[in-house]
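Pasting a structure below so you can have a look.
All protein chains but one are shown at their positions in the complex.
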Amino acid sequence: MEELREYAKELLEKKEVAAVIGYTQVSENRTKPIIITDPADASKLVFNEYCLNNLSVYLTKARINAMCRTKDKIMKLAICAKPCDVHSIVALIQENQVHRNDIVIISFNCHGAVKDFGYEFSGENLASKCITCETHKPLYFDKIFGEEKETPKASDAALARIEELESMTHEERFEYFNNEFDKCIKCYACRAVCPLCYCQRCITDKAIPRWIESSSHQRGNFSWNIVRAFHLSARCTGCGECDRACPMDIPLSLINRRMAMEAKKSFSYVSGRSLETPTLVGSFNEKDSDELFM
Amino acid sequence: MKIGVFICHCGENISRTVDCPRVARVCESYPGVEYAIDYKYMCSDPGQNMIRDAIREKGLDAIVVGSCSPHMHERTFRNAAVSAGINPFLVEIANLREHCSWVHDDVEAATQKAIELVRMAIEKVKRDKPLSKINVPVTKRVLVIGGGIAGIQAALDTANAGYEVVLVEKEPSIGGHMSQLSETFPTLDCSQCILTPRMVEVYQHPKIKLLTYSEVVKIEGFIGNFKATIKKKARHINEELCSGCGLCITKCPTKKKAYNSFEEDLAFRPAVYIPFPQAVPNIPVIDESVCMYYKNGKCGMCVKVCDRGAIDFDQKDTMLVADIGAIIVATGFKLYNIDKKAADSKYKGYGEYGYGKYRDVIDGLQFERIASASGPTAGEIKRPSDGKVPKKIVFIQCVGSRDDSKGISYCSKICCMYTAKHAMLYKHKVHDGEAYIFYMDIRAGGKMYEEFVRRAIEEDDVKYIRGRVSRIYEENGKYIVKGEDTIAGMPVEIDADLVVLATAMIPQENSAALARTIGIPYDKYGFFNEAHPKLRPVESTTAGVFLAGACQSPRDIPESVAMASAAACKATILLSSDTLEREPVVAKVNEDLCAGCFYCKKVCPFGAIEVKDVKDMNGIVYKEVAYINQGVCQGCGTCTATCLSKSIELAGFNNEEIFAEIAAL
Amino acid sequence: MDKEKWEPKIVAFVCNWCTYTGADLAGTSRMKYPANAKMIRVMCSGSIDPVFIIKAFERGADGVLVSGCHPNDCHYNAGNFHARRRWDFFHELLDFIGIEKERLQFSWISASEGKKFADVIAKVTKDIKTLGPFTAYKKMNSEFTAVFPEIQEVVKETIIKEKETV
Partner (left out) sequence: MNFKMDEKIISKEDLLKICQDVIAKGHTLLTPGMNEYFPVKDISQINLNSSALPAKTSYKSYVFPRSEPVLYYKRSKDDVQLIDVNVDGKNIIILGAKPCDTNSISIMRHLFNWDYSDEFFNLREKHFIIIGLMCSHYDEYCFCTSVGSSPVSDKGSDIFLIPLDENNFALRIITEKGKEFIEPYAEYLKPGDETRSKQVTENVKLPEVVFDSKEVYEWLGENFESPKWEGIGNLCLSCAQCAFVCPVCHCFDIVDEDYSYSEGRRMKNWDGCQFGNFTLHASGHNPRDIQSKRYRQRVNHKFRYYVDKFGEILCTGCGRCSRGCPVSIDIKEIVSNCKESV
């Protein structure tokens, strides 16, 4: 922890970075994001199992980037990122939202995080994404802290849920998802926390012509949730922030996960894992399956 | 907005199943429709006048015509609208004939559908924006890819029209397959004799820049404004200095190091060679893979004998870039390899015929070389294995072609004719020989073609056997050909001295890769696709790229030449104006809202999307956005669907228009 | 009995160069096919957005067909390849959400395949007829249909569906 603070302080003091985006403790089992520009504040930084936010969402914010551009110098941004958050950063780099050289990735050896604030860290309370996580070490980083530790074991309830849903009839599934989507109040917290929802104007805000009805009645909720899931298909890195943010507990990341499974099955592609692989969206292979087409 | 609706009866073609007056009546009741009428022939002069008059008298802003397919008369009605002062893009066509009256029997259902189709068009036209054509400049230079007879013809015709031509040939000489042929059907005139003057003409033409031993590696840009990158492979001979004396060739110690591919591997050549005596340009090439110098750094005999110092062992491949206005692709064909098949090949071999195993089982081009006066046997028919004159030859047609089980469903078109020619040439040279031809059907469509085949049968006593050959095996220096005669209904067995297989014409190696380089579509075999099978046979679907010869499908010489001239003509039409008018159906980015993910750039098939920097007050780039080069954009709209934030719109088919159509259903 | 009378509403998004022209050929050849499908012409199958399909369902479509040029035959070289990936995901998504795969179908129909066009339209129409009205989606419009009884189709269909379940 001290090393992290020292490092952040040094970066700021040397003016290598305009800001360090990191976590700070709020209460025992709760942290929150903090954007540090003053080296003296570096002591507020923490990293532990309660650092839930995927801070890469801040990388695409114009106001944050504006801090890097001073009249005489263009500085970098330092970001604290769990190994899974690095996947999001990779995806952002691939989508031209961030340049690798413009950021300093401070990452950690990670052994999981809790599913939500207010829970004690244990296998039972492990976040869903951590259960299947294969990258306890970040794939890309500039500086790494923390020691390697065993991740608690837990059963993959989300996968079981997906399988359960798939065993249902179409009518039952439609009913289920329609009921879930019906809860949506269109607060767009899922969109706000998603690092890949960086569009300056979301498709749902496009009014002329109206792409997705802004009303949160069944029809509007249904199309919003489908389009959200579709736009993240083959892009979502599975950070699960949407699930955490949704005040209505709609199983958003369950759908994302199902689409990621499709990307893996049909195209052997996992989003955000490699800067060298071309993105699945935006490329094609002549040998892609033609099964769908008559 | 005042909309006029015009419903055409098309004589009775539409009105037989669609109640046209009712369609007009119902449509008149829709919001925005000022005027609606039906008429017997809208496309006729009186019909068009009706439209013009209505536009003027009723003050219409846009019109919808319910008629035949827009592919038929969209232009007619747009012109009519323009002459009455309406933008042509404020005209929508509802397809009431091809998509409605002709395909449905029930009057009620068809009328209902017609109303809906017109309603969709009305809702779309309400949202249509006036558009004007886009002008782009034209580079007056044509790139011809391939120096066979089609490429030669295309290059000459274009150059003679006064335009510059860059002719790129991958082999050291132009001439292509035609230069390998002995005689040509149906006249039996010498192939070389008619081709060589053309080759020389190309070489000497002031407007033609000839690049042999070169390949096109990249095509960028768009119609009128292509940029071609051409790789000029190292010849290791300085072309400026070489006089073509050929001394290096005769003195090269590696006499028989490599198969002579021009002779279809029936002869050998040294490391430094010209493919054939009449080669154009008459400049040798040093084959690095067999040259002693490259093996051990010694020898250098050619350097010693060349008094002009033209040998240059250090020469490297060079890249040339040329601005091009139009491209003619004439890359030709190759013959189906009968048995030597790569593991991933889509074609299956013909192991049962023993090609490659028996030296006297050869293909058509090999026979051409044997029959050619300049060939390895100096025109005497001798079989490759022992040089004996074959007394009995079996020709087998349709080897590969028309054979689904081997992966080729099409007819190669020229084999019937050249096999008849081969048999005749043989009979003319070996008077006591017997020639048998196994055939499936004889396809001799063409001027003097059928007569030619009849001559072979009647005058030269060539024995045609209708049926397939099942197996060929060697026995005492003879090749036992087992087949069946389906007319006689009995098995046949012939002990032949030589077997000639008329193998299928297939596209050149890597034709698919070249198609992707140029950006043109190709079929499952690898032949390039024409824009329209009947009406646009020499154009590819990519504007400014034309097709000539056997790269498009199997062609004989006259057809290839005709296509080449047609393609040249199309290219010169394109180059004859200084600027090009393009349909304004192009995409446009809303730069304020673009997030700069560049998925559009990744999916654009034409490279029309560029990165544009947006700077802040201090001149520092703070954002990159997509910018669409309207000259390059072809208007497919793939970017619009890919754009996640919907910041790209395709003019003429924008999303508001499409949503309106959906809502009108 | 009622169900036989019910006619599905089908929207077809087709590309200008292959499928639309193929449909023209079907017309020129006087092939017959059901009148349920109405076509919306776009330039390339690559430009069809999944939201178009959602919009069609919202507007009461019972089925959607998307059709373009065969692979390698695209007028724009690669539009259909990109479309193919897009549809793979969208189709999978709709399936997971609970929309039967037959509700949204895809085909490659070239300009010369008039017969195939007629066959595909007939097949899609038959499939949708077998599935019945897309009541699950249309229920979302129940408020509308209460105010506008003239959007009868939906009301009628709901009644049919209820009869069936009895």
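Observations on the model:
The letters A, B and C name the chains in turn, as written, and every chain counts its residues from 1.
Going forward, contacts are C-beta pairs under 8 Å (C-beta built on N, C-alpha and C of every residue); 3 or more make two chains touch, one makes a residue touch a chain.
On a predicted model such as this, the values are computed, not experimentally measured, just so you know.
Of the chains on view, those touched by the hidden chain across the whole complex are A, B, C.
Per the touch definition above, the residue from A:Met75, A:Leu159 or A:Ala245 contacting the chain not shown is A:Ala245. Within the whole complex, the absent chain has one touching residue among A:Ala40, A:Ala192 or A:Leu275, and that is A:Ala192.
Only one residue in the set A:Pro83, A:Pro138 or A:Gly220 touches the chain that does not appear here, and it is A:Gly220.
Not every partner is drawn; the one left out touches chain A at residues 26-27, 30-35, 53, 57-58, 61, 63-64, 117, 185-189, 191-193, 201, 205, 207, 210, 213-217, 220, 241, 244-245, 247-249.
Contact between chain B and the unshown chain involves residues 29-31, 33, 119, 123, 592, 660, 663-665.
By the touch definition given at the top, chain C reaches the unshown chain through residues 59, 141, 143-144, 147-148, 151.
What we mean here is this: only the chains that are shown with their structure count from here on.
The touch graph of these protein chains is complete, with an edge between every pair of chains.
Work out the mean CA point of chain A and of chain C, and you get 35 Å between them.
Annotation for chain A: residues 203, 211, 281-282 touch two or more other chains.
Chain contacts: chain C has residues 72, 78, 82, 86 touching two or more partner chains.
Note for the complex: chain C touches chain A at residues 50-51, 54, 58, 71-72, 78, 81-82, 84-100, 105-108, 120, 123, 136-137, 139-141, 143.
Every residue of chain C that touches chain B in the complex is listed here, in rising order: 9, 11, 17, 20-21, 23-28, 30-33, 35, 38-44, 46-49, 52, 55-56, 59-61, 69, 72-79, 82-83, 86, 111-112, 118. Residue ranges on chain A touching chain B, taken from their complex, read 62, 65-66, 69, 71, 74, 95-97, 198-203, 206, 208-211, 231, 278-279, 281-283.
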